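Working notes for the structure below.
Every protein chain but one is kept in place in this view of the complex.
Right after this comes chain A.
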Amino acid sequence: MNCIIIDDEAMARAIVRQLCSKIPELDVIEEFDNAISAIKFLNQQDIDVIFLDIHMPGFSGVDFVQTLKDPPKIVLTTSDTNFAIAAYEYECIVDYLVKPITQERFEKSIAKISSISSQKPQAKIDSKQDAVEGEDLYINIDRRLIKLKLQDILVIEAKGDYIDVKTEKEEYRVHTTLKKIKEKLPEKLFLQIHRSYLINFTKIIDIEDNSVLIAKNVVPISRSNRPELMRRLNLL
């Protein structure tokens, strides 16, 4: 079984690598000190098992798991036992190892993985977003129905009982909710990255920390929406 180790602490990675070295069927092919680098790697390489630290700064183990569309088996490694119940909500998480991990407990975990019927060992990021061309949206402004090309919409922002629809040339205020307009928009093109913002995913210029730049609009990314955004990025 090919595996990778993700842990922000060098000491913890060394320990898991040592534990793996005593199991002939385990082959550690890479280790990472952050989840983002691992996502990039998983976009290129199929692996069978991830040993994942749940508590990492910035992008946590739970964020990471939510990012994977078709995850391999994941074994969490942490000292925070209070994460255990939440962890088992994810089908891909097959075990939970509390640090310091003993060889005996580690071997039990590997035996458990081996006994579980193997899923497709693939962790691909759903990166290809097909453009939706030729589709329109009619918005009601002062009893006039104005046609907007979906491709021209950059950002939609919630403003109380209204939404602001921003295109490259114009900005329209419409009496509706973000939830309602979201239902009308194709998921392939639009993504909610904050409770007050929908963005045209194809118009992203760059992403920095917790915000996205679309034309001249800096749009915040909420913590809960970040994993889905990361999942859809075509990361190199």
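One rule holds for everything that comes next: a contact is a pair of C-beta atoms (placed from the backbone, for glycine too) under 8 Å apart; a residue touches a chain by one contact, two chains touch by 3 or more; residues count from 1.
Basically, contacts and distances are computed from a predicted model.
Matching "Predicted arabinose efflux permease, MFS family", "Metal ABC transporter ATP-binding protein", "HPt domain-containing protein" or "Heme exporter protein C" against the UniProt entry of the left-out chain gives the name "HPt domain-containing protein". Which of A:Ile15, A:Leu68 or A:Ile204 touches the hidden chain is settled by the complete complex: it is A:Ile15.
Here the missing chain is touched by one residue of A:Gln103, A:Asn140 or A:Asn234, and it is A:Gln103.
If you put the missing chain back, the residues of chain A touching it would be 8-12, 14-15, 18-19, 21, 55, 57, 79, 99-100, 102-103.
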